[in-house]
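Note that this complex is displayed minus one protein chain, with the remaining chains in position.
And now, chain A:
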Amino acid sequence: MGIIQPVMIVALVVLGCFNLCYGGEEFSEELLLRPLPDRKVLAHFHFESTTPPTKDYGHHHHLFPKAIYQLVHKFRIRELELSFTQGRWNYERWGGYDPISSSNAKPPGVELWAIFDVPLDQQSSGSIRYGALPREAVCTENLTPWLKLLPCRDKSGLASILDRPAIYRAFYHSQRLRITSNEFGSEGIEPGIDLEQTLTIVVQPDDQRTSTSYSSGKMLQPDWSISSIFGRKISGTCVLARSSSVFFELESTLVSELNKLGVDNAASDGDQVYPGVELSVAPDQVIKERKSSSVLFEFSVKKHDYKPLDIGVKWKYPIVWSCVQAPFQANRFLMGSGNERGSIAISLKATDHQRIIVGDEFRDKCEMRVVIFQVVPWYVKIYFHTVQVFLDGRLEHTPAVIEKIQVSPSEDRVSPGVMEIALRLPCSTVSAVITVNFDKGFLHIDEYPPDANQGYDIPSAVVRFPDIQASTYYLGDNSSRNSPILSKFQENNPVLSYTEVLLVPLATPDFSMPYNVITITCTLLEKLLSSPDFVQVVQQVERKITGAI
C-alpha cells in the first residue's frame, strides 16, 4: 500500500501532464438552473466530450469513452441521439420556444435516431434510422451506464450531486446522449467526435415556508437551493474538466415582470440582482441575451473550490409569468370506440405567442410551415388515403393545405408505418386538425405482451416548425467565454415539440384456448371428411380403382 499510493499519484500526475500537453480531447461540465412558472425548477446538466479526428490523433484516447468511439467507427455513425425519458414535457407551462424545450425535451420512453455514413452503393435503403419505445420504464439501471461515460463518473464534479431519489422523484427527467462525428465526412467545421450528454429534470422544490397567499391571490414562488433539491452541495470540479460552471437563468418574460416589480417597489436591497429575487451566492458573470433580454448568471465552480457551492434563490414578492410557447400547441388524441378501427387526430392550436413571432401586420398574408412526423407500429394499419385536414373546424381540400406528404406504409410483422406531412397553414389559423383512419390489427397469441389488455402505445408524433428557429444570442464576447452549453443554445435549431403517447387497446383472443381451438376446429373438419356419404363416395371410387387394377 505504501508503495502503490505514490506510484498512483505519479501515474495520475503523468496522465494529467499528458492531458495538458497533448490536449486534443476536451471535457466540460455545466449545469443550468431555471425557475419555472408553476413553482418548479428546471435543472439541465450538460456534459460534453470531444476528440480530434482519428487521422490526426490516432485510436487511443484518454478522456473520450472507448465504447462510443468504437460504436461510431463500427457503424460509421454521423449523428446519433438516444434519450431515456420519464414524464412528459409540459409545453404549455415550461415553454416550447427555447433551445431546451426544442432540442432537449424528449418523448416519454426511449427515442433513438441516427444518421449513418452509408457507402454510395447502399444508399437506396436510406441513411436515417428512427425508433421509439414509448413504454420503456427508465430507472437507475439506465442512468448508471450513462454516468460511466463521464470521465469522473459521479465521483466528483457536477455529476456528484446527482442524487438518485431526487432525480426519480422529479416530474420529468430525460437523459440524453448525442454523438456528432465528422470522422467520415470530407468537409466539416468541427472534425472529430463530439459526445454530448445531457440530463434534464424538472423538480418541485420543497416549500419550507408556509405558502402565504398574498392579497392579490398570487402565490409566492418557493425558495430553493441546490442542496434543497438534490440534498447535496457542489463540492468541487471534476479535475479533468476544462470548464465547470453553473448557470442560473431568468427568462425574458420573468425579467420583464421583475422589472415591473422594480418600478413598483423602488426600495431595493444591496445584494439583489433584480428586485424580488435574491441569490445566495454572488454570480461571477452576468450575461444578457440580445433578442429577448433573458439573463444568465454564471457561477464558476473552480473559483468556489475552497468551499462547497450551494446556489439558492429567495423570492421576495409573489410573481406570475408564463413561458414563451411555440406558435402552435400540438396535441394528439384517438377518436372512435371499439377494438376494430379508429382515427388518430393531431390538433394544432395557435398560442398567444404566435402573434409575437409573426407580428400582427403579417398575419393575413403569411403562411406557416408545419411538418408532422409520425411513426406507427404495424398493428395500427393506417389508411393514408383518408388523411383529412380541418382548418378552424372546416374541412379543407387537402392539396391546398398539404404541401407534401411522404409515407412509408407498414409491413405486417416487418416494419412500422412512417408518415411525414408538411402543412402550409395561413398564419391566421386558430386551430388545425389532421385526422387519419386506421384499422386495428389482430396479433398471434405469442405476439401479445404479458399484460395484453393494457393496450399498446403509439410513439409520440413530432411537430416541427422549420421556419422558426429556437436560438438565443448572448451579448458580449462569446469566444472568450467558450462555454459548450451556450454555444449549443446559439445553434439554429428548428422549434420542435412532441405530442402525447397514445394508448391503443387491441382486441385479444382467449389466451387459455389454444388446445381447445385446435381440437374443436379439427373435429369440425373431420365431421366433413367422415360424413357417411363422403365415406361412401370415397369407398366407391376406391372400389372402382381397385376393380380397374
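Throughout what follows, contacts are C-beta pairs under 8 Å (C-beta built on N, C-alpha and C of every residue); 3 or more make two chains touch, one makes a residue touch a chain; residues count from 1.
By definition in this document, contacts and distances are computed from a predicted model.
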I want to check something: the complex is missing a chain, and I'd like its UniProt protein name from "RecA family profile 1 domain-containing protein", "Trm112p-domain-containing protein", "Phosphatidylinositol glycan anchor biosynthesis class U protein" or "Trafficking protein particle complex subunit". "Phosphatidylinositol glycan anchor biosynthesis class U protein"
Who touches the missing chain here, A:W113, A:W146, A:W315 or A:F384? A:F384
Of the residues A:P409, A:P426 or A:P494, I need the one that contacts the missing chain. A:P409
Where A:A400, A:L475 or A:V517 are the choices, the one touching the absent chain is A:V517
In the full complex, which bits of chain A touch the chain not displayed? Write them out. 337-341, 378, 381, 383-385, 405, 407-413, 417, 439, 441-446, 507-510, 513-514, 517-518, 520-521, 524-525, 527-529, 531-534, 536-538, 540-541, 544
